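Only a single protein chain was left out; the remaining protein chains are all shown in position.
Our next item is chain A:
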Amino acid sequence: MEPGTLSTYLKRGAIWGFIVLELIFFSIAGEFLSLSDKPFMDLDNMLLLFKQSAPIGIIAIGMTLIMINGNIDLSVGAIFAMSAVIFLDSMTWPIFAGLGDAVIPVAWVLALLTGVGLGAINGLIVWKTGVDAFIVTLGAMLGYRGLVFMYNGEQPTSHLNWTLVDFAEAQFLGIHTATWFLLGVTLVLWFIMTRTVHGRNAYAIGDNREAAVNAGIRVGPHFLINFMIIGFLAALSAVVFYAESGSVNPNDGELYELWAITAVVLGGTKLAGGSGSIISTFGGVLAIQLLRKGLGHIGADTETVNLVIGLILIAVLFLDRQLNLKGREALRI
C-alpha cells in the first residue's frame, strides 16, 4: 500500500462513519425520547429524508464543483427563488394559454435558462473583471434577490398544476421524484469530476491556479462554465421543489447558499480549493438532514437543531485540522 492511502480512505470515509453514528444515536435515543412509537430508521422515514435533502442537496453538489475550483457562489439561494418565480409564473402567461399541459416543459426550460443565465452573469464578471467570486456572488445574491422582489413585490407567486403535483409525488421503485433528481445530479457530477477533462482541470485550477494557467488551461472560460452549471442546478432544484408546493415566497431559498456550503464542508471539501469529492458532499447533505430529522424525532426544536449543527460543523473542521497537523508532523519524522 502506498503511503498515505489508509489516512486518505479514513478521511474520505469519515462522513459515512459520522452518518452511521447519527443513525445509531437517533435510533437508540429515539426509543427513550421520541413521542412517536415509530422507529427512527423506518423505511418511509428514510425515503422522506432523501426527498427532503433534495433541494439543498442538488445545489450542494454544484457548490462542490465551485469550491473545488477555489471559488464560492453565494447567489444560489436567490437564483433558486428567481427560477422558481419564472417557473410558476410562466405557466400562467397568456401566450402559453393554448398549450395545456405542454406548458410544463416550456416552463421548465424557461426556469432552467434563467438559472443558467444568472450563473453566466456571475461567471462572466468573475472572468472578465478578476474580482473575487466571493464579492461578485455576494453582490449577485443581493441583486438577484432584488429582482425577485421587483417581480411580484412582497406577494407570493403561485400556480398549482395537478399534473406537476402528480409527477412530484410519484414514487418510482419506491423512491420519490426529487430523490431521483438528487441521485441523478450526483452521479453526473461525479462522472464529470472524476472522469472528464473538465473535472481534472477543476482540481488543478483549485490546487494551483498559476500552474494550471502555465499548463495552458483557460481559467476564465472554465469558471464561466462552472457558474453556469451551478446556476442550472439551483434552477433544477427550484423546478423539482415547486412542482409540488406550487407557491413561491420572495424570501424562499434564503440561507440555502450557507446550508449548501455547510454540506460541502462537512463532506471534506477545502474552502481553499483543490480537493473534495462529490460523493462526500452527498454524504454531507444526508448528515445534515439526518441531524435535523433526528433531533426533531427526539423532540428538539428548530433553534436547538441549528445550534447543534453549527457546533458540529466547527468540531468537525477542528478535528480535520488536528488530523492534518498530525499527518504533517509524521511526514517530518
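Everything that follows uses one rule, which is that a residue touches a chain if its C-beta (ideal position, glycine included) is under 8 Å from a C-beta of that chain, and two chains touch if they have at least 3 such contacts; residues count from 1.
Please note the rule applied: contacts and distances are computed from a predicted model.
Per its UniProt entry, the chain excluded from the display bears the name "Ribose ABC transporter ATP-binding protein", taken from "Ribose ABC transporter ATP-binding protein", "Tat pathway signal sequence domain protein", "DNA repair ATPase" or "Inner-membrane translocator".
Note on the undisplayed chain: of the listed residues A:38, A:128, A:218 or A:321, the one touching it is A:218.
Considering A:185, A:204 or A:260, the position touching the chain not shown turns out to be A:204 (whole complex).
Where chain A meets the chain that is not shown, the touching residues are 2-4, 191, 195-197, 200-201, 203-204, 207-208, 210-218, 274-275.
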